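Taking it in order: structure first as structure tokens, then the write-up.
Removed: one protein chain of the complex. Kept in place: all other protein chains.
Order as written gives the chain letters A and B; numbering starts at 1 within each chain.
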Amino acid sequence: MSDVQVPPEPGALRLVGTLTVAGFLAGLLLAATYELTLPTITANAQAALRAAVFQVVPGTTSMRKLVLAGERFVVADGSEDKNATVAYAAYGEGGALLGFALPADGPGFQDTIKLIYGYDPSRAHIVGMQVLESRETPGLGDKIFKDPKFAAEFDDLACTPEIKVVKHGTGSAPHEVDGITGATISSKSVVRILNEQNRRLLDKLPARDALPPAPTEPAQKEDSK
Amino acid sequence: MSDLLWIFVSAMVVNNFTLSYFLGLCPFFGVSGKLQTAFRLGLATTFVMVITAIAAWVLNTFVLASFPYLRLLAFIVVIASAVQFVEMVIRKLSPALFAALGIFLPLITTNCAILGLALFQTSRGYGFWQGIAFALGGGAGFMLALVLMASLREEAKLSDVPAVVRGTAFNLLLAGILAMAFMGFAGLLSS
Partner (left out) sequence: MSPPTAQDTARAYREFSKGIWQENPVFVQVLGMCPTLAVTNSAINALAMGTATTAVLMCSSVLVSLLARFIPSQVRISTYVIVIATFVTVVDFALQAIAPAVHKELGAFLSLIVVNCLILGRQEAFAARNPPHLALMDAAGMGLGFALALLCLGAAREVLGNGSLFGVSLFGKSFEPWVVMVLPPGGFLMLGVILLLFSYRLQRKKRHPEAASQEQAA
């Protein structure tokens, strides 16, 4: 019988201590990485947001973030809740208010569709729409963002009485949108999301003179969501 | 209310955690040989999911806003603790069930469906009740997929499956056809 030396069992203190040290070191490394990458990540998100807003409200040169507080939109000051409803005031050349960019989302055919659209209050028209996220069927439903003709339907769309999807090729009235053949439900979902967001938010948008003038700094310091 | 219903039905069948998002595949292929075990594992997983959804909501709302880089670590710790808790509860309430589940209970910790639930819930910004609806739907969907797969495999044992395809390849092909069937649920709640 060999004399096997069994090492003593480590005490609970040693076990907890190891995990605490590991957790602490991990936290340090993560905090350092976060600080290092935060400027780039924020800049990327900012750039993507600006690109989207500038696309759905053509002619935009600067923008200001608004947040819904009760029954009115007010200028965001960075202290708002992460999940608050936001909108963006889009200013053009010379500081004139061109319109608002409104993010919206809702159920599509497969999963939630996220989009952003531009609204011109002076004419009560939608001036642009961009799908940000969708999981619609490839080849059919994904035409909502792959088909340039569908996107073009939203370049000058009346919102009154309500946007309506009609059979492809038959749209004539200013508030009608040509649906995508074979992707009726996806097209209808996009329009339903727009109608619902209009109903919810349009009367809460601030009047032109209630807004501060266009920001003068080229890159507005806002935390984008 | 319809928002909660959409979340529940979407997570359960339209975007099933296993057949559409590929979460929870290890237990899906590993344990689904027996119908009884599959059903019970599904229940235990759903329970852990609901606890995780609540804990994730608490963490996201009160703690992680200032420390977003600790999110993954915090979620893992929460899930491991939730599984420990469920293990203790099951051992006390039903030792027979505890014995039947065996090794699969602690393995719930590495089930990507639980962590996936917490991560999706975070990225979609779900509130408290939405998170619970999501967890219930996801868990029910996972259990549904597990039970269906177990039934198919029990049937397959009585059939003449060619040797070359037996094993994991066969299970994958079964899962593929099952996933195709579930695609039929798309558009279920759309007008």
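Everything that follows uses one rule, which is that a contact is a pair of C-beta atoms (placed from the backbone, for glycine too) under 8 Å apart; a residue touches a chain by one contact, two chains touch by 3 or more.
It should be emphasised that the depicted structure is a prediction, and the values quoted were computed from it without experimental measurement.
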In the full complex, the chain left out is in contact with A, B
From A:60, A:85 or A:137, the answer for touching the chain not displayed is A:137
Touching residue (missing chain; options A:37, A:83 or A:160) = A:37
By the document's definition of touch, the residue of B:25, B:54 or B:156 touching the omitted chain is B:25
The listed residue (A:14, A:72, A:123 or A:167) that touches the chain absent from the view is A:14
Positions on subunit B where the hidden chain makes contact | 19-26, 29, 69, 71-73, 76, 80, 110-112, 115-116, 119-120, 123, 163-173, 175-177, 179-180, 183
Going by the touch rule given at the top, which residues of subunit A touch the chain that is not shown?
-> 10, 14-15, 18-19, 22-23, 26, 29-30, 33-34, 37, 40-41, 44-45, 48, 137-139
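Note that only the chains that are shown with their structure count from here on.
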Can you check how far apart subunit A and subunit B are, centre to centre, with Cα atoms defining each centre and the answer in Å?
-> 29
Considering the complex alone, what residue numbers of subunit B touch subunit A?
-> 6, 10, 14-15, 65, 67-70, 73, 124-125, 127, 186-187, 189-191
Note: in the complex, subunit A contacts subunit B through residues 23, 26-27, 30-31, 33-34, 82-83, 107-112, 135, 137, 185, 188-189, 192
